[in-house]
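Following this message is one structure expressed as structure tokens.
Of the protein chains in this complex, all but one are displayed in their positions.
Chain naming follows the written order as A and B, and within any one chain the residues start at number 1.
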Amino acid sequence: MKGFPMNTSLVNTLLMLPALLLLAIVFAWPLLDSAWLSTQASSVLTGLAPTANGGANWQRLLGDARFWQDAAGTLRFAVVSVGLELVLGLAMALVLHRPGRGRGWLRALALLPWALPSTVLALGWRWIYNDPYGPLNSLLKLFGAPAYGFLTTPATTWLFTVLADVWKTTPFVALLLLAGLQSIPAELEESLVLEGASPSQILRRLTLPLLRPWISLALMFRLAQALGVFELVQVLTRGGPAGSTESLALYAYLNAMRFLDFGYSATLVVATFLLLLLLTAMGWLLLRRRPLEISR
Amino acid sequence: MPGSGARRRPAPGAALAGLMLGLVLILLPAGLLARPVAAATTVRVLMPSPFVDSTAPLVASFNREHQDLRIEVARGPLDTEAMSDLAIGGLLLGDTAYDMLLMDVSWTAKYVAAGWLVPLEGLLGDDALEAMVPGARTGNAFGGHLWRMPLTGDTGLLYWRTDLMAEPPRTTTELEAVSRRLQAEGKVRWGYVWQGRQYEGLSCVMLEMIHAFGGQWWQTGSGRAGGQTELDSPGAIAAADWLVHLVRSGVSPAAVADFAENESLQLFAAGDAAFLRIWPYAWREIERGGGPVVGKVGVSTVVSAPGFRSGGTLGTWGLSLLAGSPHPEAAAEVIRWFTGPETQKALVLDQGYAPTWASLYEDPELKRKHPLLAVQRQALEQGPEVRPLTPLYAQLSDLLQRQINGLITAEGSAADAMAMAQSQSAVLLESAAGQDSA
Partner (left out) sequence: MINAMPVPPSPSPGLRIEGLSRRLGERTLLADLNLEVGPGECLALLGPSGCGKTTTLRLLAGLDAASAGRILLDGDDISRLSAGDRRVAMVFQSYALYPHLSVADNLALGLRIRGMAAREREERIMAVLELLQLVELRLRRPAQLSGGQRQRVALARALLRQPRLVLLDEPMSNLDAQLREELRPELRRLLCGGSQPVVYVTHDQQEAMGMADRIAVLREGRLQQIGSARELYEKPANRFVAAFLGRPAINLLPAEGQRQLGLRPEHLVPVETGGLAARLQQREWWGHQQLLWLESARGDLRMLVAADQPLPETLEVSWRPEHELWFDSHSGERLAAS
């Protein structure tokens, strides 16, 4: 804003004020409120009235094996889900980007899973995974294979929650990356074609570097969503079997809505937020890096 | 992931903003639909969706017959836990739109401790439950007060196939032997299906089984938590051992580990199992479903280990008066009518609900028209099992579910799982005691 009158920045600030205020109300305030509540005992045992208990909730959190297990599980879910979504989303975006007949309705169709409410979708997957009657087990039966407990095998059930999540959100990632692909002028690719580049070289040398900001956006957005995964596990597995798919959000929800332990629930919420902050900061630092120079 | 606080009046802020917002959004239309009628007192009741439908004609006739008192029913969700979330979401906001809530028996102590309920004995009299079947009276009082009036007398029951056996098994050994024989003969794919998913239904199954093997989950005592658990007793371990044995030996499908009521009922109704443990409502579902087992289903009380007494878990629904109701007397009158013998009789005839009044079990018309009545009475008189009456029940139930579900989906031993459940319960209760003394 160099060279502009001094009050321009004041005007800018004033113009941004409503948005900042809104952000504060919907985001900062509840978070601060939770942070405060995490220093209070507030449960059925206190008649829900908050009474300061210092760092007791945080001390409990550090020693809570279930929290650490859920944190690791949530992280695993988020990293694998988002990783798959980015790869599949990119592939889908590349296909949708190709000119061709019926591309319009193909795009609309691709968005369908994303438009479905999570709970409806989770119920659908619950049926798909049903043992013994669901479609997947019917298919296994057709091939003479024994039924598989998609939702009753602690070692693998998380993978099937990932699959359901990937199915739902890949179209969203694809659409975002498609917008990115469409922002790349066609001549850039044509120029590389004239240089004799193969499709994979074009992808590596041109498309991916130019998609970087879009990939970052999708990554940050999806990572935040996946770390907060709730409805999907709540409906699909309820955190089972044996707590193996419980997410941090589900644990926080149980504490608040089932156990009426608001102090500890707030602690879990703040801890989840800090984890999210840490991860997105790490992701941002990683992706902020400029692409490597090819030559000096 | 921002947290949220509800207004701190009188409840503290709760976490999970989106969740709460969602609940408020569900609540709002219900409140908006409430049309005030001039000069009449309106009592608002929040109930799970199935109850809204089943009582709609009765409520309509009540409203026709009463000029000064109206009942308005708000539709809650179908799922019990979703219903609890909705109710709690509303209560946490402090400004509940309802006078009354139809509650599951397992919520009572928690709601009382949260200060959300009003004692009923002053409004309905100390003898309000006197004329009810003994088993239906349990689970309604806590800490010396009456907090809810039961509308139904549901208990866990054993469904069996009349085409495959003449008499239902009475013991766990019999049930297992019949199952194995039928499975070996190729009559059924599985013997016994029940609810093994990690959710409240599994706690109901476990509660029955612990008692069926001579143990008990909860010993009432003193302190804020109101007692202690006995999950590492021989009876409790034997119960867990039997359930896991059923799964590992193939009497029950491994899939029970993800079965809630729907899934287990589906499998039994398809004719793929000889026995099913479920609630009374399933009878109508099976009959209405028109599947291969229609007309071939008998209902009996749940089994016990040889030499022990059997008792189904009490799963009643009852009406409670919410603190903050502007007209408790009017609400009490509605509760009296809603849970009274006439309403219950109509519901038995219409819906096949299990009644709570002793007189209804003697009613010749009901006896003639409702085949389950005799076994429901028997189940209620045998002393149904009540889930631990403590504000910390939800936590106790949660950690037991995780242990049992883990046991039936993995390798461990029942003794280890129950020892773990017991120690975790003890830690939880101790921390409660610690807060108590603080």
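One rule holds in what follows: contacts are C-beta pairs under 8 Å (C-beta built on N, C-alpha and C of every residue); 3 or more make two chains touch, one makes a residue touch a chain.
Because the structure is a prediction, the values reported are computed rather than measured.
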| item | value |
| --- | --- |
| Partners of the unshown chain among those that are drawn | A |
| Given A:88, A:111, A:128 or A:192, the one touching the chain that is not displayed | A:192 |
| Touching the absent chain when the full complex is considered, from A:106, A:206, A:220 or A:279 | A:206 |
| Residues belonging to chain A that touch the chain removed from view | 185, 187-188, 190-197, 201, 205-206, 209-210, 212, 291, 293-296 |
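Criterion: only the chains that are shown with their structure count from here on.
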| item | value |
| --- | --- |
| Geometric centre distance via CA averages, chain B-chain A, whole Å | 35 |
| Chain B-touching residues of chain A, taken from the complex the two chains share | 26-27, 30-31, 33-34, 37, 40-50, 53, 130-133, 147, 149, 151-154, 224, 227-228, 230, 237-243, 249, 252-263, 265-266, 268-270, 272-273, 276 |
| Residues of chain B that touch chain A when the two form their complex | 1-5, 8, 10-17, 19, 81, 84-85, 88-89, 110, 113-115, 197-199, 224, 253-255, 257-258, 263, 266-267, 270, 272, 391-392, 394-395, 398, 402-403, 405-406, 409-410, 432, 435-436, 438 |
